[in-house]
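The complex appears here without one of its protein chains, the remainder shown in place.
Chains: A and B, in written order; residue numbering restarts at 1 for each.
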Amino acid sequence: MHLANTTSVKFSMSQSTLGISVKGLTCRRDDRGLFRNLDFDLKPGQALQIEGPNGSGKTTILRILCGLTLPTEGEVFWNGLPIEENRLEYLTAMDFIGHAHGIKSELTPLENLQVAMAMANAQPNQSLKAVLEQVGLRGFEDVPAITLSAGQCRRVALGRLLLSKSLLWILDEPFTALDVQGQAQVETMMVDHVEQGGMVILTSHHPLALKDGMLKTINLRP
Amino acid sequence: MSEASLSNAFFTILKRDLTLAYRTRTEMVNPLLFFIIVISLFPLAVSPDPVVLRSLAPGVIWVAALLATLLSLDSMFRSDFDDGALEQMLLSVHPVSVLVLGKVLAHWLVTGIPLLLLAPLLAILMHMPSSSVPALMITLALGGPILSLVGAIGVALTVGLRRGGVLLSLLVLPLYIPVLIFAANAVSNAAAGLAIAGQLYFLGALLAMSLTLAPLATAAALRISLR
Partner (left out) sequence: MWLFYHKLGSPRYFYNLSGKLLPWFGWLTLLLILVGGYWGLVLAPPDYQQGDSYRIIYIHVPAAWMSLFVYIVMASAGAVGLIWKMKMADIVASCSAPLGAAFTFLALVTGSLWGKPMWGTYWVWDARLTSELILLFLYLGFIGLEAAIDDKRTAANACAVLALVGVVNIPIIHYSVEWWNTLHQGSTVTRLDKPAMDINMLIPLLLMWLGFMFYFGTSLFMRARNEVLHRERDTTWVKELVVE
């Protein structure tokens, strides 16, 4: 891992409206209020960890933040504008890895990353093979993902993050299925990203090694 | 967004789906086998008399093609829904309707074209006069893409549902009726030596319309289904 310093800040942090913010987010599902009146904002160089017991709406929040699910009330803003209004800008700046991470089991890791790059319209800043090596999949580039373990598939999905230049990562339980070494690696990735001015929103109980002020936490109580 | 990157995304999806189809080709064969089996049931159920079969042939082949397409539709979004690839498509920077069009084209290439190629064989089984075989193939070439395009809307609406299969047929089959009427009629007319241009124009118009509208409706339906 490389150490971040102030000169390597990738993203500008000058404007106060930059980043993602949420106002009055409320979600009800089948009579059950999942959460109400949630307000928070996240600026470049910060991470947000969402905690809560199973069924408290963690995944729902992430899907709302992505614009996949609609909240019952409230709105999500990106750089000061509702995400429906600057959808293209938001989608360009955001990467989401959900519980189902979108890796096709019939395709090889390399092919999976190629598709992901075309979808994001991103020019990879390093070779796909180098990324696969970085996530510990050297030698597995050309085997169908179906032969890989669940943890290895997740590593392919995480490789997407390294390839794209997305500012905001939204990750649903990113440590699931990973071994100890893999978990450490993902944590390093996230810490690096935040320290270089990126943003991470994740659901997990795993504590992140971030300095004070860089990590926010939300606890959803049922 | 440049046009080049959009067409790149379109062709990436197309290539991806064709690769997937090739790697799961045993599953892809099933609708074709279904097509053949359904048609071979008719001589057994009705009569092996060539005269009877000949009069039934256009309708039977087209109904079987409709059902075979319906059977193959479910695979269009199902696996993408299960493994999260569909979510990634919706979060892509490209218009979802263009990606949908790529998927529908792949679906037609994988199921529609084989149906088209099998049709002459089935025409022989059903004792169709050889003069109507070109008409059968043209109607399948024009009507097949409509079936995939319109079917995609239905699949997109039912993809998140546990028992979407039967519902899908209820949603999609009524919408297939115009295609069925005109295509089957064109084939019958061709067998009788009558003109079929009018029916083909109509199918062409339907194709143009579904080509422009269906991907938009499918994209909207996918967004709703994935909430």
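One rule holds in what follows: contacts are C-beta pairs under 8 Å (C-beta built on N, C-alpha and C of every residue); 3 or more make two chains touch, one makes a residue touch a chain.
Only a predicted model underlies this, so the values are computations on that prediction, with no experimental measurement involved.
Enquirer: Identify the residue among B:L6, B:L109 or B:A220 that touches the chain left out of the display.
Expert: B:A220
Enquirer: So that we can see where the missing chain sits, which residues of subunit B does it touch?
Expert: Residues touching the hidden chain, for subunit B, are 153, 157-158, 160-161, 163-164, 167, 170-171, 173-175, 177-178, 181-182, 185, 206, 213, 217, 220-221, 224-225, 227.
By our rule, only the chains that are shown with their structure count from here on.
Enquirer: Going by the contact rule at the top, pick out the subunit A residues touching subunit B in the complex.
Expert: Where subunit A meets subunit B, its residues are 63, 66-70, 88, 91-92, 94, 96, 98-107, 111, 114-116, 118-121, 144.
Enquirer: Name, in rising order, each residue of subunit B that touches subunit A in their complex.
Expert: So the residues of subunit B in touch with subunit A come to 1, 5, 8-9, 12-13, 16, 19-20, 23-24, 79, 82-85, 87-94, 99, 226-227.
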